[in-house]
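One protein chain is absent from this view; the other protein chains keep their places.
Moving on to chain A:
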Amino acid sequence: MNDFLNDLPLFVQSIGETLLTVLISLVVSGALGLVLGVVLYVTRRDGLLQNRAVNIIVNVLVNIVRPIPFVIFVIAIFPLTVAVLGTYIGVPGAIFAISLSAAFAVARIVEQNLVAVDPGVIEAARAMGASPLRIIVTVLIPEGLGPLILGFTFVYVGLIDMSAQAGVIGGGGLGSFALSYGLQRYNYTIIYITVAVIIVIVQLGQFFGNWLARKALRR
């Protein structure tokens, strides 16, 4: 316990790093995945912007990236990370890898939720003379918002998992902390405290997501 008190400032810093990594990754992968998911949805057969070629390309891309285990994915894109950021270590490297990997998962989740939107309302907007882009922004996404928020909440939990894994290969945050100060010093107290904090971060996010989704769905 004494050890832990000594390490407290570093522990707090690690929490900050994890939160920063997760939140920025959520925004970046959320935006990127939303665009990819919408593209997947609208280019389907009989979609708003039906386009077989684009649909196949994005589908294949998503199918290639998604099954790769994250630890391997991080290492595999080191060259790309270095090319973009100049380094693969630390919080920025972790954010880059996590955002990219998660974007493809988000794309599928977004696509699935948009498929569930009543095609009738899209037809109604078309009949009113709305352009495809306008329909996407003012009808499609608002109509699917509740499930989309739940989807993003699901992703958020996954991001915390990924951020811990990124920590193992030098990405900072609670993952790194548990590894260097817990595992390597055989200090299980530190590992358990870290786990407890992660659980709290997950729960808070899940509650917030559920609350937002309920507001969007008005129930």
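By our rule, contacts are C-beta pairs under 8 Å (C-beta built on N, C-alpha and C of every residue); 3 or more make two chains touch, one makes a residue touch a chain; residues count from 1.
Following the convention adopted for this analysis, contacts and distances are computed from a predicted model.
Novice: Absent chain per UniProt: "Zinc-dependent alcohol dehydrogenase", "Cytochrome c55X", "Ferrous iron transport protein B" or "Methionine import ATP-binding protein MetN"?
Specialist: "Methionine import ATP-binding protein MetN"
Novice: Out of A:Met128, A:Leu183 or A:Leu204, which is the one that touches the chain we can't see?
Specialist: Of the candidates A:Met128, A:Leu183 or A:Leu204, A:Met128 is in touch with the missing chain.
Novice: Counting contacts across the full complex, list the positions on chain A that touch the omitted chain.
Specialist: Within chain A, the residues that touch the unshown chain are 118, 120-121, 123-131, 134, 138-139, 142-143, 145, 218.
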